[in-house]
Structure formats: structure tokens, C-alpha cells
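Here the complex is missing a single protein chain, while all its other protein chains stay put.
For subunit A:
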Amino acid sequence: MSEHFILPRGDGPSLLAVDDLRVAFGEKQPVKGISFEINEGETLAIVGESGSGKSLTALSIMGLLPAGGTIAHGSIQFEGREITTLAPREARALRGGSIGMIFQEPMTCLNPVMTIGAQIIEALRQHQSLSRKAARARALELLDLVRIPDPHRRIDDFPYQLSGGMRQRVMIAVAVACSPRLLIADEPTTALDVTIQAQVLDLIDRLRRELSMAVLLITHDLGVVSQWADRVVVMYAGRKVEQARPDAMFGNPLHPYTRGLLNASPRLGDSYNYIDGPLYEIPGSISSLAGDRGCAFAPRCAHVRAGCRDAVPALATLSHGRQVACPVLLSEENRVTAVDL
């Protein structure tokens, strides 16, 4: 078990509170009402398969929904302040200032015609009144902070001169340049080599501690969740279906979808060690099957009952902040032991 589990975290004051967030593109509603909180200094992971609305949730917090997308309902409070209705100017102060974000594709997320130094300096000077010289000095510090070797030589490099892992480090430097309270990392390692993945996640975790920020970590790698998250939210078709501490979730998943996910790597639940295995496939896919009525997972669920297709199952709250949106499993298979885990 890694050191990350020694200290219980995530019990600090609430930093971000998302309440019944719905994101719409015209008639389509890819995010159908999701709520969660992130406490100061904790790492909250969101997992779920492709298309479940993880990125849209993150982009809503940043105020960066793609064109055509709107927040149709719900609220997002950051440090006690509603941020969905901010004026553009205030929203910009938040982005890159109090909330930083890194994305999946380090290859395309940096501007190819600007030096990495210029891209960090630009973020710094947007939020802090620094002279050019001071900003450059600070950029060098940041490159050092994210463990870019030889920052003095690298600062004037262009992105194409760096490897994928190095670029992601630069992206992280950009995102934490102004010491944000919250870092959103949307699948930060999906595009990287396995060996680099752990380094980058380690870096994010170290920065979380050093800069005392919270991290919203989006991933579909359960190994990542077990190792780096304090709490995990499982999303399915735009809704939260389960929320738990990782050890509780791996020890006893309470939603059929979470079980399906865990079956993808059977030994994960026992040992917390991620082992590459053949991917177990839950039959069907989100897009083709998610109906509007009833539980979105019902068409693919092994435990489906007649009532499942009539109404969206409510999220039941158990002890230790654990939540699950499946009355069937809860009542039939899981007794008090599971709940207490």
C-alpha cells in the first residue's frame, strides 16, 4: 500500500461544490444532473467510460464548454461563490488563477509556434503584475518545480523539441503557475507511455501537497484511482452512479456498473495494484442504449428488475459519505457489512 493512504485526507473545508449540474447541447443533455464536492487539499477522481460526461463536467467548472454547450441547470460554487454566472472578466480571473487545468493531449495542447517559456510567462503575467524579467525567473522556477531537467536551456525550446512526458510537465507548469486552489486534470496521462504515466501522476500529487491545492482527476484507469484518489465518483451516462473512498469501492462495489468496471481488472479489488489484463467488456455501449426513462444502465445490467426502467434510481447516501444509485443491489445483496466498509 502506498504512502498516500497513510493520512486520511479530504476532510478539509469544501472548496468546490457542484450541485445538480446539467449540460445541454440543444435537445441533447450529456450531463444530466451531477453533484459532488471537493474539499481543500484532496484528490477527487471521476471515472466512467468514454462519453459519460466527465470532460463536460470539468469544462463547466472552467467555464469553457465547447460552442453550443450551455449549463442548463444547477450551480457550481467555488470558495463559496457561484461561478456559473460570473461576468467574463471575473471568470477569466478564476481560470488559470484559482483553477488550473491540464488536458489529455500534451502533443496538441501547447502552441507549436511559441516557446514553452513564453507560454508559461503569458499565464503568469495574466494574473500577476510581474516584470518580464521576474516572470521569466518565475517560469524557470516552475520548470524546475515540474522537474524539467536543465530549465535554463529548455525555457526557450519550442514544444516540438520536447517529448510527450516533458510537454505534459510544461502543461502542468502552466496550470500551476499562479498557485491555483484547484487543479483539474482531464485524463492527464492517457496519451503517455506507461512508465511516464506514474511519474506525471506522482508529480501532480507532489504539487498538490507542496502548493496545498485540491485535484480533480478524471481518468478511466482504475489503477490510477486506487493509487492517487481520496474519493472517487463513478459516472455513467451523465449521472453519478456511485461515490466512495477507493478502498471501499474496490473492496465492495455497490453499483452493477462499478462492478463491471472492476471486473475489467479482477485483482485490482484485492491488492490495490493495477495489473494489466484483458479488458472485460460490459455488453452494449452508452450511446446506443442510454434511454431517458429509468436507469441508464438497465439495458446492460445483469441485475435489472422491472422497476429499473420506470424511474431514474435516486442516489442513496450511506455512511462515510458513500453514495450509490442502485436500490436493487443495495437491498438484495449488500447487507450492513458492505455499507459500513
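Basically, a contact is a pair of C-beta atoms (placed from the backbone, for glycine too) under 8 Å apart; a residue touches a chain by one contact, two chains touch by 3 or more; residues count from 1.
Definition applied: contacts and distances are computed from a predicted model.
Set against the options "cytochrome-c oxidase", "Phenylalanine--tRNA ligase beta subunit", "3-(3-hydroxy-phenyl)propionate hydroxylase" or "ABC transporter permease", the UniProt name belonging to the omitted chain is "ABC transporter permease". Set against the missing chain, the residues A:L56, A:L110 or A:L216 yield one that touches it, A:L110.
Of the listed residues A:G33, A:G48, A:G69 or A:G96, the one in contact with the hidden chain in the full complex is A:G96. Residue A:M171 is the one among A:V146, A:M171, A:A298 or A:L318 that touches the chain not shown. When the whole complex is considered, the residue among A:Q126, A:S179 or A:Q199 that touches the unshown chain is A:Q126. Take subunit A: the residues that touch the chain left off the picture are 62, 64, 92-97, 100-101, 103, 105, 108-114, 122-123, 126-127, 158, 160-161, 171, 174-175.
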